[in-house]
Each structure stands twice: as structure tokens, then as C-alpha cells.
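Following: one structure in C-alpha cells, then a few remarks.
Removed: one protein chain of the complex. Kept in place: all other protein chains.
This part shows chain A:
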Amino acid sequence: MTLPATKDDTVTPLPFKAAPATIVPLGALRPRPIDIGAVLRAVAQATVPPLVVLAIILTVWQVLCSSPGSSLPPPSQVWTDSYELIVDPFFVYGSQDIGLGLRVLTSLQRVAIGFGLAAVMGVAIGAVIGQSVWMMRGLDPIFQILRTVPPLAWLPISLAAFMDSGPSAIFVIFITSIWPVIINTAVGVRNIPQDYRNVAAVLRLDQREFFFKIMVPAAAPYIFSGLRIGVGLSWLAIVAAEMLTGGVGIGFFIWDAWNSSRLSDIIVALVYIGLVGFVLDRLVGLVGAIVTRGTSAA
């Protein structure tokens, strides 16, 4: 097979910026005078627009929800209701009564296990599938269907299979996030230029060497775009996964707050989840940008 590296339009490697890899001898690093005005302007450009929009949203929300009969609390009420949760993420008042920061850490641990498994297995499975045209043809449609199943739908099956809520929760995270990793890795492997395969063949690299020295680095931009989608999905699955585990995760906190009608708490938790998801996404993106330095410029 000498297919040209056709880009699949659903799976494109993220346009990681290749960091300039110029090597500067230490002695050459002279402290440059920093233009404070320019730095301030750049910071302002990045922060002022979102802050303005945020202020507008809060104002509109406040106005809309201030009437006595409104079903949702306005921001001012959220602030007073959940003051404790907002100002101190790490308080511990009892085994079940802890700050949202600590809850997030518990959930992150769960996501780390589920997503970690998904990443390792996804890359391994994707590599095998990408190597074989027939596996690709046979399995790709099935994966395309499975990847659209929402996390909540996996819950009953998972519970029935594991009979225990802990492993089931991790499985739900795993199964939600593995598909983009598999699919992207497979596409990346399929697009490895024939030249690299020829180099490997001439050197007689064995399977293991080929995997680590050619396949993973060559497919890295694809793999990381899969991982980035995957980590987003795994965080999306956390609420569903923790509905059944109970305990102290942020997902279960929302479920619990709903059951006791603490709407303000839910809103605060949503903000936490959003922020953490954002950070996770950026983190994987950053790691990808560092790892794929060079590859993406192939």
C-alpha cells in the first residue's frame, strides 16, 4: 500500500505550533529590557473582553432571576447561599462535608485511572488497527457508532457487568473516552509515510522498535488530538459515573445537591467542572505541543 497521506476530514492533527528549537548558549542570554507597556497591553487584550462579557452575563442573569417567582437563583443569591463553597475550596468539616477543590481532586483521580487506561489501550488498539486495512474497514464503522453512545447509557451495562460501583464508574469514563483515541491513532498510523516504513524495513527494526521509534512519534500529532478529545469526554462522563459511586466526587456532589434542592451549590459546582475541564484540555494540548515538536512539521 502506498496510499498518499490523505487527510481524513474528521480527524485532523491539531495544528500544534512547533516551538522554535533554536539552541541558545547560556552566555548569550542577556536580560532584555522588558517593555512593561507592551506586556500590560497583551494581558489586557486577553483578559478584558472575557471579563466584560462575564459582567454582562451576570447582570442579565441577575435581572432575569430577581423576580420573586423565578425558578433559578440570581448570582447574588448564589453568592450568599454558597459563600463557603466559593471562598474555601479545601475546607474539611466532616467526611462528607468537604470543599469543592477536594471533591474535584477525588474526581480527577477517578478520571486519571479511567482515562489513563483509555489512553494506553486506545493507542495500542489504534496502532494494531491502523496497520491493517481489513481491521480498519471492519472495525471503523462499529467504532463510529459506539463512540456516539452517551456516558449515561453505558451505566446500566457497566453496573451489570462489574456489580460494583467503583470499577463501574471507572469503566464508564474509560469507555466514553477511548473511541477518539483509537480512531485518531489508527488514522495516524495509516498515514505514516511509506518512506519511514522503508527506513524501518532496511534497518530491520522489530515490532517493538518500530512501535516506539517510528509509529508513536510519526503518529503523535494524531494521537494527541485523540487524547485531547478523549480527556474532554472523560471529564464529561464524570457526573454520570459518580451518580452511582456516591462518596465525595464533584459529580456525585451535583446529584446530591439536586436531591436536596441546593441549586446554588450546583451552579458553583458547574463553574468548577467547567474550569477544570478547560485546564485539562489545555494541559493535554500543551503536552502534545511539546512532544510533537518536529513531527508536525514533517
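Keep this in mind: a residue touches a chain if its C-beta (ideal position, glycine included) is under 8 Å from a C-beta of that chain, and two chains touch if they have at least 3 such contacts; residues count from 1.
Methods note: contacts and distances are computed from a predicted model.
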Among "Acyl-CoA dehydrogenase family protein", "Cytochrome c oxidase subunit 1", "Nitrate ABC transporter ATP-binding protein" or "NADP oxidoreductase", UniProt-listed name of the chain not shown: "Nitrate ABC transporter ATP-binding protein"
Of A:116, A:217 or A:277, the residue in touch with the unshown chain: A:217
Options A:61, A:196, A:211 or A:255, residue touching the unrepresented chain: A:196
Residues in chain A touching the chain absent from view: 18, 21, 23, 193, 195-196, 198-199, 201-205, 209, 213-214, 217-218, 220, 292-295, 297-298
